[in-house]
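Before I ask anything, here is the structure I am working with.
A single protein chain has been omitted; all remaining protein chains appear in their positions.
So, chain A:
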Amino acid sequence: MNQRSSNLLDEALGLDQSIEPWPLRGRIVAIEDQVETSGSFVLHHILKRSLSPNSSNVSILIAFSQPFSHYDRVLRKLGCNLVTQRDNNRFFFFDMLMLQCPGGDEGISPECGLIALYGKIYKTIVALPEVSSKNVTIIIDDLSLMEVAANGSSDYVLDFMHYCRTLTTEFDCSLIALNHEDIYSSADRPTFLLQMEYLADILIKAEPLATGLASDVHGQLTVLNKGMNYRQGSSRNKISNFHFKVKENVVECFYPGSQG
C-alpha cells in the first residue's frame, strides 16, 4: 500500500501526503456532476481511500440512489470489501432508497424523515470507540434525491446539511455530498446549490468535454480546494483541472493532451 501511486485527484484533495491523520478531517466536500458525466466515481474513490487498510477511518454511506449490492460490487473491483468493513464496524450503510418524508409540517416531527436520519448518524458516531470517532466520513449519494424524498422542500434538506455540518466541527467528521449541477442551471438563483458551494471546503465539478464524450477521455474534473497549503505560503485557493478516465479498478487522471 505504501507505494500507492498517487494521482492528480488525490493530489487535488490532499490525499497524497498521508492517509493518517485523515486529510479531509473536518472538511466538507461537494461534488457536482451532470447527466452526461456522472461524478459518482469520486464518491467511490474517497470511500475507498477512507477505508484504506492502514487507517482507522470509519465511513457512513447514506444511499439514496443505489442499493448496497451496487456499491459492494463497485468497491470490490476497486479493491475494497465493504462486507468485511461492515463486519469490522468501519463501514455503515444506510439504505434510504425507500425513505419518504411525509409532506407538510408533519415532516418536521422528530420521529421520521431526515431528522430521524440525523439522529441515526449521530448515534452511530457517538457509539464509536474514541480512537476512531475522530475520523468519520459521512457520504451522501445524492442530495437531489434527498430533496425528492423531502417532497421538494430544499430548506429541509439544507437544515439537514447544517446539522451534519455541526458534526464536522463537533467530531471532526468529513462530509462528502454529491449533487447534480445541471438541475439548477435553469434557475436564476439556485439557493440550494449556492449554499452547498458556500459550505464546501472542497468543490469538485465533473463535466463532459465540450467536444463530446470519447472513449479515452470521459470528462474533466475541476477541483477547487479552499484553504489548502496556505501554511507553506502558497495561495489559499487551489484550483486543479484535469481530464479523467474511469476504469473498473482505478480512475486515471491526467492533464489535457498528456495521455498516451
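The rule we apply is simple: a residue touches a chain if its C-beta (ideal position, glycine included) is under 8 Å from a C-beta of that chain, and two chains touch if they have at least 3 such contacts; residues count from 1.
Please note the rule applied: contacts and distances are computed from a predicted model.
UniProt lists the omitted chain of the complex under the protein name "Elongator complex protein 4" (options: "Ribosomal RNA-processing protein 40", "Elongator complex protein 4", "Complement component 1 Q subcomponent-binding protein, mitochondrial" or "Trafficking protein particle complex subunit"). From the options A:169, A:215 or A:258, the residue with contact to the unseen chain in the full assembly is A:215. When the full complex is taken into account, the listed residue touching the unshown chain is A:44, out of A:27, A:44 or A:90. Among A:100, A:166, A:191 or A:237, only A:100 touches the chain left out of the display. Contacts to the hidden chain, counted on chain A, fall at residues 35-38, 40-41, 44, 66-70, 72-74, 76-77, 79, 81, 83-84, 87, 97-98, 100, 144-145, 148-149, 151-152, 180, 182-187, 212-215, 218, 246-248.
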